[in-house]
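Only one protein chain is missing from this complex, and each of the others stays in its spot.
First chain written, first letter: the chains are A, B, C and D, and each begins at residue 1.
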Amino acid sequence: MGLPGGWSLENLLEISDLTTEFDTSDGVVRAVGGISYTVGLGETVAIVGESGCGKSVGAMSILRLIPEPPGRIAKGQALFEGRDLLKMSNAEIRDVRGRDIAMVFQEPMTSLNPVLSVGRQLTETLLRHTDMNEQKAKERALDLLRQVGISDPARRLTQFPHHLSGGMRQRVMIAMALCCEPKLIIADEPTTALDVTIQAQILELMRDLSKRLGVAQLIITHNLGVVARYADRVNVMYAGKIVETGTAKEIYHNPSHPYTLGLLASVPRLDQPRGTALIPIEGQPPDLARLDDGCAFRPRCRFATERCGHEIPELETVTGDHKSACWHYETLVQQNGTAA
Amino acid sequence: MAVNETYIGIQDEPLQDRGWGAVAIDLIRRQPLGAAGGLIVILMIFAAVFAEQIDMYDPEVNDFGAMLQAPSLDHIFGTDEFGRDIYSRIVHGARTAMLVGFTAAILGSTIGLLIGVTSAYFGGWVDNIVQRVVDVLIAFPSIILALAIVIILGRGVGPVIVAITIPLIPNCARVVRSSALAIREIPYVDAARAMGFGHVRIVLRHISPNIMAPYLIMLTTFLGQAILAEASLSYLGLGVQEPTPAWGLMLKSGAEEYAESAPWAVIFPGIAISLAVFGFNLFGDAMRDVLDPKLRDR
Amino acid sequence: MYKYTIKRILLMIPTLIGAGLLVFMLMRMIPGDVCEIRLGGTGLMVDKEQIDICREGLGLNQSMAKQFYDFAIGMVTLNFGDSMWTGRPVTEEISVRFQLTLQIAIMATLTAVIIALPFGVISAIRQNTWVDYCIRLFSIAGIATPSFWLGIMIILGLLIVSQHLFGEPWMMPIQFTPIWVDPWANLSQTIWPAVAVGYRYAAVVVRMTRSAMLEVLREDYVRTARAKGLFEKVIVNQHALKNALLPVITLVGIEFAFLIGGLVVTEQVFNLNGLGKLFVDAVLDHDFTLTQALVMMVVSVFVVVNLLVDLLYAWVDPRIHYS
Amino acid sequence: MSAAEDMVEEDSLAEAEPLLRVEGLKMHFPVTDGLFLKHTVGLVKAVDGVSFTIAPGETLGLVGESGCGKTTVGRCILRLEQPTAGKVIFSGVDIAGMKTSEMSDLRQDVQVIFQDPFSSLNPRMKIGSIISEAMRVHGIIKDATERRERVSELLRICGLNPRFADRYPHEMSGGQRQRVGIARALSVNPKFIVCDEAVSALDVSIQAQIINLLEDLQKQFNFSYLFIAHDLSVVRHLCHRVAVMYLGKIVELADCDELFDNPKHPYTRALLSAVPVPDPEIEAARSHQILEGEVPSPINPPSGCVFHPRCPQAIETCKRDIPELQEFTPGHMLACPVVPRE
Partner (left out) sequence: MKPKTLKMLVGTTAAALLLAANVATAETPKRGGTLNFVVGSKIPSMDGHMEGTFGMIHPIRPFYSTLIRVNPENPSSTTDFVCDVCSSFSSSDDGKTHTFAIRKDIKFHDGTPLTAADVKATYDKLVFPPEGILSLRKKFFSMVETITTPDKYTLVMKLKYPSPTFIPSVAMPFNFIYAKKDLDTHGYKWHQKNVNGTGAFSFVEHQPGAFVSGKRYDGYHHKGKPYLDGYKAISAPKMAVRLQAIRGNRAAIEFRGFPPKARDDLVKALGDKITVQEGDWNCSLLVTPNHKAKPFDDKRVRRALSLAVDRWSGSKALSKIAIVKTVGGVVFPSHPLAANKDELTKIPGFWTDIKKSRDEARRLLKEAGHSNLSFTLLNRAVDQPYRILGVWLIDQWRQIGVKVTQNAVPTGPWVDSLRKKKDYQVAIDANCQSIVNPIVDVSKYLGSASNNYAQYTDEPMEKMHAAMSRSGDPAEQRKIMRDFETRLYGEEAHIIPTLWWYKINPHRSYVKGWKIAPSHYLNQHLDQVWLDQ
């Protein structure tokens, strides 16, 4: 975990002021509006938020996988082991991709190339980034498939993605990500498309591998439960900004942003009896093309004051690493405290 | 929470409609080729509608004092072998072309739409039979089919339109069918069925309007194809009849006999055909990009 | 796969029957009569008696049912009869032309594919750049140009240019020499129609390749490939192109089948003694036997090519698992 | 609402005459082959003998993983599919065997809310027409002005500004569309609504809004819901009783809290264990039972108990005998002979 109060060399990845924009027919949409966070060595960090809040775009911006045009990384830094990913040449970033930082995507159905065999898709990463020969790469691929718990790996290598079930495919995706023993895996909604029992299998696998291999993980998800179960630290995003960041425990037990608070109150929980009241966040998420220079959550916020209308709050420390981007977090923390 | 009076979305400003100007500027910026195509299409339609107003001579009157004259101030595109003003014939030819093109394209794609949707919606033996018929028509050499139809039906623009339309229908029906098969599975169709609506209502009101993207794309493609088909039929001597001004006819006689001695007789009708088809295709391509990037050619 | 193939082959039968019925009825709906055209078309004096002798000789005075029965039996037993116009066996008439048409179709396909694949791919990767615009304009121009016009211009261009260069106008041969007899004479005749046809063909394929590539490049697995750090070249050539090829293969198949029976206009322009020309002549001459046999042949080629395309499809795309 | 009130309510429900009774419902999709004369070469047993009842004003949750047949059950009740066997008795009438033409009236009693708010509304129709279409076509309200008023009212009931009537679906957000879907279902005054994953596609904050709306509407109009979902947390929150399906069969059916607090079937247990709770401390304390393997193909389901290949408690007889859904404790049905009686 990072040192309190600032960036440290232990940080594998340091994102600062990352801003990604898209040109659309409605004008420039700032999907990611200057976010900063860190991922420490071996740490599992979650980015949580609702659809359209920019969490995926933010993650893909790190590896510069945003389609350009219409996308554009407007500014910011993404220091990976001290090197700015955003300033690298195309050749350099290609070397980083798949070797140092690997990605696991949401849709295992579409993220694997349907016309290439599983083996081919696994080995090509190895052949690209290491000096293994075909034979060695194949052995390594077999080993990887075994590691991610795929039965009969030798046969699987010759199969095509459509032969595999969703869970299997996601395992293949993970095996692919592990190919070159990366230092960081970015997992973009890795289990959203899967059933709960499979979701549990996959997440358990990821946690296990991560621990065993010491790989840091950046999990992008909307599922608060998944975050609670697996993440060390959490960044909550809303409308392209990180509105709260802290350890999972802090976030869940001491939410210091009205949005986080609202999320937790509106999610139905398995451990609460039937009929427990849900308190939804009223209104709709804002249109990113029409953001003004106030707090984006203001229209849905019961704490909103006049100040929120013209000043965008920056992340401020609540306690230690726990930060919130709200002018009224103190009021909120107090109220919460009394409520709890 | 009670059913309250604070409606969702009441604080939204109403979605303002952007003006046509803004839409046009946006189109030019994003689809410059498409905008150019649109401009050509508008030009063609304008010429077709206002042919009498913008022509310079009667397009059908022979003037043997002015045979095969090169372009001049009197005849800006020159004259043909009968001394007819080529510019005026092209302007009036636009009317024939638009008539043939639009009628054939609209008929072809609309009939294809209905057949395709019906076939997909009912499935089973209806689909089976329709698909077999479509198979036959697609496999049948289309120019020969058109040729046979135009010979059977005889004179004039009408038979040419029918002859051009019929080979278009199965292509559209097939594309529409596959779209409709997908749409049939979309929940709003289930919702309509759950509401207890009849087949006709579901086909016409719920499925067909949602196949507008492939339909419109087929339509613009067909427009170009129809104009070219008319030219091909003319080349085989079976297109629109003299002395009606028609581009295919003009191009054919020009290209066959006067390509060298009176190049203007072949260049201008050729440009007219190519430009029109070009325009429709550019426009159609842009529409494809806007409406449905996934829709296949043909 | 095996079962699927059998099923597809059986599915050809209704198509062939349908095509047979259609052509049989169409031909008899066309006003005119092969004897009247052949004997009376010249404007010479011809008696009714002579026409009747001719009709009887061709079996045209028999009932429709009998004629159709003979036609159907002929098709099944592969006995296609004699041309009503020349009196030669239909198979002989067709086989003479088939070679030429097939060669042009193959050459045009090669031309088209060689031009279209790289252009389509470049156009897609450089979407909305001037390169893309140029390629798109080039390809739409190909679709927008009437093929006979292009053919006439090619011939005229050759005549004029060669006269300027060599003093003597040069024209391509107007009679077919098989490629194994004289490759040079063969190619100097066939290359021009192949180019004229190939241009339009390439234009269609470029558009298809471009749109398929654009679509594929947006797919998740391309993003996955990028995230693996693969070279762009590898991503385009191996990951994207292989997927984008599927619709292109279909199109090439359909176009190829179309060329076998549809080179009507180009064959006229270049005076190619091919199937397209034969087809038009047969229809215009009311040569029932020949037209019917031609339709059956072209439709057969079409369905067979389609079958091959589908099997190829299955081979390229393992998702299509026929069982 | 207190837990005590809840209990009373549920007691009364149990005794009421059920609004809907499903008996032995089977939906087998044939896998066909052949060219013109199709013949069946196999069966996908999407639903294989499902029985349950729903009382007026009750919500029955139907949970399970994808492919377990829960959606097909809903579609059979809606008669979007023609069931292979079994009865669907609605208000005393068996609608499973009815002809489509006889269905028209019943259609209006049974309505549906779909999962995907983006595809369940016809994009070419304005919201107003979407909601009023059925009223017009079925002649429920013949006067156009009245109809417009009714549309406004329905929109208001569903928490939408009546001005939305003039908008197209694409001009609205997911949550708003889902409200339109609900308003459409309400337009024919149904008694029973099938909610097919009605909130799964929504974001958490919006999901809560819709859940609350569904609850409010039920209180107001006394609907019955068949709530089909895979999200157990939502089901727990919303349903009176819950049925767990696995591969076309109901494996456990019980009152909501009973099922969640006291799951019996090994599958239910694994399912519950797999669902994470949004609280890191609780999560850290929970034991996570990870179910091995995946759901087998319904074309060729395992013999005996369909769950046995993945079941941690499976014994030899499970491979052989198909377990019946039986009352385990009062009100708690279970299809597993292995679970010991306490």
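One rule holds in what follows: a contact is a pair of C-beta atoms (placed from the backbone, for glycine too) under 8 Å apart; a residue touches a chain by one contact, two chains touch by 3 or more.
As the structure is a prediction and not an experimental result, all values here were calculated from the model.
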Here the chain that is not shown touches B, C
Per the definition of touch given earlier, which of C:119, C:176 or C:199 contacts the omitted chain?
C:176
Have a look at B:90, B:255 or B:273 and name the one touching the chain we're not showing.
B:255
Cross-chain touch to the chain not pictured, restricted to C:24, C:71 or C:85, is C:85
Among B:113, B:217, B:238 or B:276, exactly one should touch the missing chain; which is it?
B:238
Residues of chain B (touch criterion as defined above) contacting the omitted chain:
60-62, 64, 67-68, 81-82, 151, 154-156, 237-238, 241-243, 253, 255-262
Over the whole complex, note the residues of chain C touching the chain we left out.
30-33, 36-48, 50, 53-54, 56-57, 85-88, 92-93, 96-97, 152, 155-156, 158-159, 163, 168-176, 268-271, 273, 277-278, 281, 284-286
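Criterion: only the chains that are shown with their structure count from here on.
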Whole-Å distance, chain C centre to chain D centre, using C-alpha means?
54
For chain A paired with chain C, centre-to-centre distance based on mean C-alpha positions, whole Å
53
How many angstrom between the C-alpha centroids of chain D and chain B?
47
Sites on chain C at which at least two other chains make contact
218
Multi-chain contacts in chain A: which residues touch at least two other chains?
280, 282, 284
Touching residues (chain side chain A, partner chain C) in the complex
60, 63, 65, 67, 69, 94-99, 102-103, 105, 107, 110-117, 124-125, 128-129, 160, 162, 173, 176, 179
Quick one: which bits of chain D touch chain B in the complex? Just the residue numbers, please.
36, 75, 78, 80, 103-104, 107-108, 110-112, 114-116, 119-125, 133-134, 137-138, 155-157, 159-161, 163-164, 167, 171-173, 175-176, 179, 181, 184, 188, 209, 212-213, 216-217, 220
Can you tell me which positions in chain C touch chain A when the two form their complex?
128, 218-221, 223-231, 234, 238-239, 242-243, 316-319, 321
